[in-house]
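All remarks here apply to the structure that follows.
What you see is the complex with one protein chain gone and the rest in place.
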Amino acid sequence: MGIVKELKKGALISLWFVFLTFPVMVIKVDPIARTVVWRWENALYMAVGTFVVYYIAQFFLKKKENQKEASEEKGLNHSIIHKILQNPLQRNIFVGVLAVAAVLFPQVLSAYQTNVMTTALMYVVLGLGLNIVVGLAGLLDLGFVAFYAVGAYTYALLNHHFGLGFFTVLPIGGLMAATFGILLGFPVLRLRGDYLAIVTLGFGEIIRLVLENWGEFSQGPSGISDISRPGFFGVDFDLQSSIIYTYYLMIILVIVTIFVVNRLQDSRLGRAWIALREDEVACQAMGIDKRKTKLVAFSLGAFWAGIMGVMFAAKTTFVNPASFTFLESAIILSIVVLGGMGSIVGVVLGALILILMPEYLRALSQYRMLAFGAILVCMMIFRPQGLISNIRRTYTFKKKTTNSLSK
Amino acid sequence: MDYFIELLFSGLTRGSIYALIALGYTMVYGIIGLINFAHGEIYMIGAFTAFIVATVLSIYGFPLVAIVIIAGVAAVVWSSSYGYTIEKIAYKPLRYAPRLSPLISAIGMSIFLQNYILLAQTSDFLPFPRLIPDFPFMEPIAHIVGSTDLVILVTTFVVMVVLTFIIKFTLIGKAMRATSQDRAMATLVGINVNRVISATFIIGSGLAAIGGLLIASHIGQINFYIGFLAGIKAFTAAVLGGIGSIPGAVLGSLILGLTESFATGYVSSDYEDVFAFSLLVLILIFKPSGLLGKAKNEKV
Partner (left out) sequence: MTKQPILDVRGLTMDFGGIRALNSLDLDVTSGEIVALIGPNGAGKTTFFNCITGIYTPTEGNIWLTPPGGKKKISLNGLKPNQVTEKGLARTFQNIRLFSKMTVLENVMIGRHCRTKAFIFGAIFRTKATLQEEQDILQSSYAILEKVGMADFADEFADNLPYGAQRRLEIARALATEPLLLLLDEPAAGMNPQETQSLEHLIKQISMEGQAILLIEHDMKLVMSLSDRIFVMDYGKKIAQGTPLEIRENPAVIKAYLGEEVDA
């Protein structure tokens, strides 16, 4: 009885979706040649696809409900990765293996692969930067790419006009972006969450449109080319070794970022961010300066975006406004949401999955953005804490004499 | 002077279309407090449905009147269906989730729908068939106000009157107003809140579809990305008027349309979208409650 009912429901839903997608999926018109192609097979795919997806979704919804009950009893649930990280021996082995893999990567694999990996690592850092803003402080920033653009153009312009090198501009780009973060953040951070999201989105688009239209400043849509790659004490690399060098630079930047973000998260400031995310009114009543704390999170996030912008300009040797659309912000947001808001391990994993997967599954790459959109929706519904949820640290506390901190 | 009037009418036309989309934002926000980020995509899907149906019918040699009516109805039906379905899939499960969850879900939905149309149809700009002929009686002033503009203005006006009637006098309209004031209380007096929310999405989506149909025939081309910009602008208009307020959405839309029209006409057309975005940022900073909206304070 139950099964028949479920089947009937599934069938009805797939019928509904066939109807829903009918004009767009089945009909394809060519208004110039004035021909119509009827793609009936798509209706069939749609029916079968919806039917299957419906049951998968039901399965996950049930699982989520069961999980909720289970986790309420346990309170804390730890993922495998966290278990490994908590055991010192396993943790050292894990980190050691990762380090060896990271060092050997460009030696073993081709320059192309190395380049792809460098891109993925850049998204790791971007994700970690946005994670401070969205994951920790709970400020939904949809214009993160604007700060990325500020960093990229800072390097592009300073390099183009004054010939400044990569390492000189790296901190300048970061600081420029952070300054923009403060300038924007100052008026807008008192806005409620959803309005803040839209304002940052608007700001991101303004930056891009200005770059596109203010030709004298930014050379417009055609962009700035011939930007210097990262140098090394005046040594000139050929393209091949430059790619490898950039890769190692990125590895260092990733390590530095993880180190810094981890420490920030476990500090007085990090606690204030999380508290702010939980309840703003209570936070203020506890004496936390809401505006200042938000501003710091916002500008620190922007700082990392700026640094990565410089890196991006140096890596591709070319910037134009088309690289800094809203979709870029959405990709970085997907990384944070997929990985788990507030979770460093999660964000690293999220970036690697989302950036590497479409590269290696070429057939799927055209479905990339479709998947990103679906990921945002599905994660919110089925697993809002992300792949790897952040575990709150507990403090082991030895009576009054010596207090040891451990994770 | 002619130039001024031309800009004035073009501003009003734009404003009317923004209004049709902005109403969807404002109604949904009024009822469930969500910025329905995918609303722009509903409008885009409305335009695509109208495009597909109209083109098919014109290839099969239907008369223009039939094409206009059938395409219009199809656009409304499908857009509403999409609106209804999206709410069920992406927002309903998140009704009691933290505030940002449904917004992130909506952003995901928006990206998904854009790419769904891109993959199922094309990324190219498609020429939209001319559905509105030049009326002979408009000829003397055709260089200032086109026939399409006239149709847009009249249609928007009629739609607004109908909508006002629905909200003021029908049962579902009253239920909507009650739900937007206090959802818990509405449930207690026996209003089926789920049905009200669905109805809101259906009506809002239908309006967006009409907007999609009108603007597509006005501009003459569409692609999968038109929803993003139109969506943001309509949202700007809704916020400008005071989000949650229906007359506010209309007022905000007209102001935005006129601002854009005069700014591009007298200042520079390069920065057309910058005006809208700057307006958005400025309103949210200085008067987030908008012109006709009420400021809401959090209860402590």
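Remarks
Lettered A and B in written order, each chain numbered from 1.
The working rule: contacts are C-beta pairs under 8 Å (C-beta built on N, C-alpha and C of every residue); 3 or more make two chains touch, one makes a residue touch a chain.
Predicted model, so just to flag it, every value in this text is computed and none were measured.
Touching the missing chain, out of A:161, A:268 or A:362, is residue A:268. Among A:160, A:290, A:368 or A:383, only A:290 touches the chain left out of the display. In the complete complex, the residue from A:6, A:41 or A:278 that touches the missing chain is A:278. Taking the complete complex into account, residues 72, 75-76, 260, 263-264, 266-272, 274-275, 278-279, 281-290, 296, 300, 392, 394-395, 397, 400, 403, 405 of chain A touch the chain not shown.
The criterion applied here is as follows: only the chains that are shown with their structure count from here on.
Note on chain placement: the centre of chain A and the centre of chain B lie 30 Å apart, centres being C-alpha means. The touching residues of chain A, when paired with chain B in their complex, are 16-17, 19-21, 23-25, 27-29, 31-32, 34-36, 42, 61, 138, 140, 142, 187-188, 191-195, 197-199, 201-203, 205-206, 209-210, 213, 281, 326-327, 330, 333-334, 337, 366-367, 369-370, 372-378, 380-381, 384. Across the complex, chain B meets chain A through its residues 34-35, 45, 48-49, 51-53, 55-56, 59, 74, 78, 81-82, 85, 89-90, 93-94, 97-105, 107-121, 126-127, 129, 228, 232, 235-236, 239, 270-271, 273-274, 277-278, 280-281, 284-285, 288, 298, 300.
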